[in-house]
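Apart from one protein chain that is not included, each protein chain of the complex appears where it belongs.
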Amino acid sequence: MSGVHVSTTVNGDAVEFVCPPGETLLDVLRNRLGLIGAKEGCGTGDCGACSVTVDDQLVCSCLVLGAEVEGRAVGTVEGLSTNGELHPLQQQFIDNAALQCGICTPGFLVAAKALLDHNPSPSEEEIRYALAGNLCRCTGYDKIVRAVGSAAKDLAKEAKKSSKKKAK
Amino acid sequence: MYHHRAFEVQLDEGSSLRYEAPTTTKEAAKLLAKEKGAAYLLAGGTDLLVRMKGDFIEPDLVVDIKRIASTQTIQKTATGFTVGASVPCVQVGRDKALGKAWPGVVEAAKLIGSDQVQGRCTMAGNMCNASPAADSVPALVAARAKAVVVGPNGKRSVPVEKMATGPGATTLKKGELVEAIKLPKQDSKSGDAYLRFTPRTEMDIAVCSAAVNLTLGAGGVVKKARIALGAVAPTVVIVPAAAKAIVGSKLDDTALEKLAKACEAACNPIDDKRGTAEFRTEVAGVLARRAAKIAYQRAGGK
Partner (left out) sequence: MAEAFDTSYTDQEFKVIGSRERRPDGLDKVTGRARYGADATAPGQLVGLILRSPHAHAKIKKIDTSKAEKLPGVKAVLTSADLPDLTNGNRGNFDILENCMARDRALYDGHAVAAVAAIDMETAKQALKLIKVTYKKLPHVTDVDEAMKDGAPIVHPHIKAADDQSKSTNLVNASTFGHGDTEAGFEQADFIVEESFKTEQTHQGYIEPHACLATVGADGQGELWVTTQGHFTFRSVCADLLGMDIAKLKVTSSEIGGGFGGKTHVWIEPVALALSRKTNLPVKMTMTRDEVFRATGPTASTSMDIKIGATKDGRITAATAHIRYQDGAFPGIWGMLGAMTAFACYDLENVQAVGYDVLVNRPKVAAYRAPSAPMAAFGVESCMDLMAEKVGMTPVDFRLKNAAKEGTKASYGPTYGPIGIGATLEAVKNHPHMRARLGKNQGRGMACGFWFNFGGQTCVDLNISTDGTVNLTVGTVDVGGARASMGMIAAEELGIPYEDIKVTVGDTNSLGHNDTTEGSRGTFSSGMATIFAARNAVEELRARAAQTWDIPLEDVGWEDGQAMPLGVKHNNLHPLSLKEIAKASPRTGGPIAGHNEVVADGAGVSFASHICDVEVDPETGSTKILRYTVVQDAGKAINPDYVEGQMQGAAAQGIGWALNEEYIYGADGRLENPGFLDYRIPVCSDLPMIDTQILEIPNPNHPYGIRGVGETSIVPPLAAIASAVSNAVGVRMTHTPMSPPRILKAVNEAKT
């Protein structure tokens, strides 16, 4: 049996895999690359639990074929922390009790990061609409929205610090 | 620069799906024309993969158009805009010039799905999927947009309202694909708007929708109008009577009431899990009225 041979990068690392043409990126990540952070909640793009980025664009990995990421850069929740240090979003989710069962959390973190990358100081309404594609059944979203808002402030502080450093 | 890739998988029994990613429309058309099995086009995949997952379709060939250069960009030209077939709606949403000229078309495109879906879905795909509830189609129709269709016999131009022939069906012949959607230059003193009804704030298929494109004459009087309704019939409905109702007016209450009633009369919706026929009809009229007001303001009225 032969399949599609794909060369790509995942969380900055070069990766190669072989998969059937009809296999989704979600199944590739979970079943071939051992990256189980992305979850299948629905398989039809309605819940966002499988959210990843492809070339920095937020997508549902259940709606992308593995074959399509040839030559592209994939980002998953596993790539959020660097050198063991949590991203401010991850820390704020823990600090704000923005997760209960946690199944939606990887998807939310990836989506929230995508939001803050494009809109560093979103209003509550902007946060809510940007995260509308991520379903949560446990929290009622309140603490998630607060966590994202707090993380935005953390990132702004960090950006200020590093720009001051640069100025020096 | 990406090379044309072709892959096959063979299982002892079962499917033999092939994935192709051509780099020109000519190659794509050829692949589609010679395919003996079921061939499907892939742009954003937000409809295609859902149908595959639900086993509604079993493609033998998937032709990914995203590597075709002529489908990848939004061009502003002397005669309007050309939006390539693989341009994701998130890109449409960010295009300032397009947003200025056709705010209704852009807001419609931005309504398709979540941010995750926006990163992938395309207006061309939305149109070719031919759902009666497609969000970008009524606005494109109101704007008099045309699809650029490429096939084995060359190119042809098809008004968007003629693309869908029924739910899930298009006029595309074997071997044909959509390369781009062309929007005309918007007249001065013109505005367009799109509204849809969904039970939640996001993540729903439109229960009904209305797009209005109008041009003002002297004194803020409506000179030209085009109204299209979505999800109230098997395909998008253009309502000439509604346009007539407001041409020559300044959108006073009587004219708007006539417009709403004309829209209601043009509806031919179904009862389904998303809404009753009665509800769709009534709300289509309400949305048309509200969209007309927004378009009027954008055109410089009141």
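Going by the order they are written in, the chains are A and B; count residues from 1 in each one.
In this section, a residue touches a chain if its C-beta (ideal position, glycine included) is under 8 Å from a C-beta of that chain, and two chains touch if they have at least 3 such contacts.
Quick caveat, the model's predicted, so the values are computed rather than measured.
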Those residues of chain B which, in the complete complex, touch the missing chain: 11-15, 54-55, 197, 199-205, 207, 272-276, 278-279, 282-283, 286
Missing-chain contacts mapped onto chain A: 20, 30, 35-44, 46-47, 49, 76-78, 80-81, 86, 90, 93-97, 99-106, 109, 124-125, 127-129, 131-146
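Everything below uses one rule, namely that only the chains that are shown with their structure count from here on.
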Centroid distance [mean C-alpha coordinates] between chain B and chain A, Å: 29
Interface residues, chain A side, partner chain B - complex: 1-5, 20-22, 24, 43-46, 48, 51, 54, 57-60, 62-65, 67-68, 70-71, 111, 114-115, 129-134
Residues on chain B engaged by chain A in the complex (per definition of touch): 2, 5, 7-11, 15, 17-19, 21, 42, 44-46, 49-50, 52-54, 59, 62, 64, 66, 88, 90, 113-117, 119-120, 201-203
